[in-house]
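Here is the structure we will look at.
Every protein chain except one is present and positioned as in the full complex.
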Amino acid sequence: MTSLVVNAPFVAVAALACVGLYIMVTQRDLIKIVMGVTILESAVNLFLVSLGYRNEGAAPGFTHASGTHMVLPVPQALTLTSIVIGVATTALMLTLVILIYRHTGETDAEKSRRVKG
Amino acid sequence: MDALTTHAPILAIAVPLAAAFLTPLVGRLGAKVRNVFVVAILLFVEFLVFTVVRQVLTAGIQVYTLGATAAGLAIPESHIVPVRIILEVDGLGAFLGIIAATVALSGAVYSLSAMRGESGQDRFYTLLLLLTASMLGIQYTGDLFNLFVFLEILSISGAALAAFRTRFVDAVEGGFKYVIVSTVSALLVLLSIGIFYGQYNLLNIAAVSDAMRYTLLDKIALALLIGALLTKSGAVPSHWWVPDTYTPAPAGTSPIIYASSLTCLGAALRIVFSLYGVKMTVSAVGWLVIVAGLLSMFIGVTMALRQTDIKRLMTYHVISQEGYMLLGFGVGLAVLGDPQAVAAYGREAIAGGLFHVLNNAFFKGLLLLTGEALFFALGTRDLDRMGGMGRTMKWTCAFFIIGALAISGIPPMNGFASKLMIYETSYQLNPMLAIVALIVSIMTLASFTKVFQAAFTGPGLPEYRDVKPVPLSMKVGMGVLAAGTLFFSLFPQLVLDTIVYPATDALLNQTMYIGVIMGGS
Amino acid sequence: MDIRILAFWAPVVCLIAFLVLIAVTYAFRSRGESKHKQGTEQEKVFLSGEDMPDAGMRHVRAHNIYWGFFESLKQYYDPLIRAHTGIVNDYLMWLIGVVAIAGIVILTAGPW
Partner (left out) sequence: MMSVIVRTIARLATPPILVFGLYVIMHGHVTVGGGFQGGAVFASATALVLVAFGSERVRRYITVSGLTLVSCAGAVLFALLGFGGMCKTFFYNFLVGSPLFGHIPEYGPAHEDIWTGGVIAPMNIGVALNVIASLSAIMLTMAVVSRKTGDGE
């Protein structure tokens, strides 16, 4: 039972990653592809945050912390950085989708495609 | 001067990064001021990169610690945090740094007049400087997470540059495909970094390498890293984004995006040689890389032969030449566990691959620039509509001939020297490898003959009667790369001894890379 | 560690050989017919007495080059071109495929 509780975040990570990859491969709508990338990104972020959990460690804030053992907040910092980068990539992807829509009037990956071969 | 030498690694990253954000502010003073500013910054970066190279060659691996009281204190005195965020520049990082800085400089100079008339030039130079900073960051960093951050900066700025001319639908599409593929591969890299942190509580490359036990999770992380970084460097069978993205890239950016692909290849080398090294099953990984290399070579060149879009044709050669590099590295990797074979041909194979990286950054960048120059002058990239341009665009034609001879491996040129090293060494592993490589080389020559015939020879076409030669700054940009190509052609042994062999030995000497940070050995 | 494959490769010698060859070629060329006159009928291409076609018609365009090569290798090229769909989903599928192949190879490979 405890192993299930401990591993629950990792199961969620695997599920989210599979959902993200499935969407990216099967869905032809560009917006949905962007959504798939974002879901994969949340899976990775969840993975990093779950790695940061330490038993009986206190949050590393210098006010009103209980106990003296504080968690080294490296995974949290990584997650935050990755979220910031995610915002930038998502913004860029959505901008490009808008531009593709303006040029072709389509958001379908196959119909909006202009170059191949 | 002494302080400059100490701080050179971080300055090479921080100066273009800060300048990128200063560019819009400087741009308010006028376009001329901004252009001078950008070129001055890139010249300074070039100077810093060569300072780093000199330091690495004379004093060994350079370690620079961020936020410590002295640059060498990688491991904190209190031991609360395992290893600080560091930059660790070895021969490979210094070697690839030269490529990044030089190509960025020539690309920026080329863009000065090629971008004239485009809107939003401030943003263009911001992105260009960001791309430069991220390339140098990937090569100089000694920290896995910084590698990911710089990889993402590289993806974002590269995609935004590729899609910069938003009035063309193919530019937008190419940028979109690039950002999607590179974001997903960067996320896979981040996933494997998470796996390392979960196992070892470390993010430093040397420290993780020291603690590496090659468990099941490490194997999965290796697969993720190899898959993601090979995709980013454009190897078959996930090369699809390369032609779509490079073809519409504006002005002088296609060589810089190419240099960024080579940077990702450098990151893959760092992972495979410095992080895993002999702890993994090197023969399996080596043959994986060899097969990817052969496929890249052959499929790349056969697809290139068919293209009628001049830049698209050249970008398929990007894939094909990537195959040569991978073949060299794969041969070196496959025999990494056997010191005798490494001494006999493994080291030469890796050196050949690295020399080919250097040569390609120059002559392939030059070819991409000539393709863009034709587009600039004629307004089309379609080879079917070109002809007789050798009559009006003499400089472009000369630069094209230099690049085409070099890439096809015609004897006096540098392409021949590096390909010769790859043939000789891969022949010793398996003769079939060298035969495929030779056939691909012939087809490369054939496809560039096709470009030369279609674009430069023939009678002067009436529709292009008043085409003018390209402006001076574009000639200077191409000239820098052409001069580099000719220099490497005439003095291959000098170049090999000065920078290529140190980079090779840095890759092969994993204990040194670890020992500099972790002490001992 | 001191085996140098490029040790016998001397590009300067090669270059000098090329220059000598060019000089010899030029010497032969200068011994040729010197009665050629600029701006007369001699400059025109002789096409069995036909008039020379326009510049656009004379130039062999890019898609004609190596036509036979592609025609004979149709069986190789057709699937290859079809694989280059240009759809971003396929790109991602191949990316996952590459990771999967790498994973299978690395996981199944024994030590050494």
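In order of appearance the chains are A, B and C, and numbering begins at 1 in each one.
The criterion applied here is as follows: contacts are C-beta pairs under 8 Å (C-beta built on N, C-alpha and C of every residue); 3 or more make two chains touch, one makes a residue touch a chain.
Please read these numbers as outputs of a predicted model, since none were measured by experiment.
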item	value
In the full complex, displayed partners of the excluded chain	A, B
Hidden partner chain, touching residue among B:Y64, B:F329 or B:F375	B:Y64
For subunit A, the residues touching the chain missing from this view	59, 61-66, 68, 80, 83-84, 87, 91, 94-95, 98, 101-102
Residue numbers in subunit B that touch the chain omitted from display	3, 7, 10-11, 14, 17-18, 21-22, 24-25, 64-71
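Keep this in mind: only the chains that are shown with their structure count from here on.
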item	value
Chain-level touch network, classified as line, ring, star, complete or other	complete
Centroid distance [mean C-alpha coordinates] between subunit B and subunit A, Å	28
Geometric centre distance via CA averages, subunit C-subunit B, whole Å	23
Where subunit A and subunit C are represented by their mean Cα positions, the distance between them in whole Å	45
Contacts with two or more other chains, residues of subunit A listed in rising order	24, 30, 33, 113-115, 117
Set of subunit C residues in contact with two or more other chains	81, 84, 86, 88, 92
Residues of subunit A defined as touching subunit B within the complex	17, 24, 30, 33-34, 37, 40-41, 44, 47-48, 51, 72, 74-75, 78, 81-82, 85, 88-89, 92-93, 96-97, 99-100, 103-104, 112-115, 117
Parts of subunit B lying in touch with subunit C, wherever the complex brings them together	176-177, 180-181, 184-185, 188, 216, 219-220, 222-224, 226-228, 230-231, 237-238, 240-241, 244, 280-285, 287-288, 299, 302-303, 305-306, 308, 337, 343-345, 347-348, 352, 382-384, 386-388, 411-412, 417, 420-421, 424-425, 446, 450-451, 453-455, 458-463, 489-493, 496
Subunit A-facing residues of subunit B, complex	80-81, 145, 148-149, 152, 155-156, 159-160, 163, 166, 169-170, 172-176, 179-180, 183-184, 187, 190-191, 193-194, 197-198, 203, 243-244, 247, 306
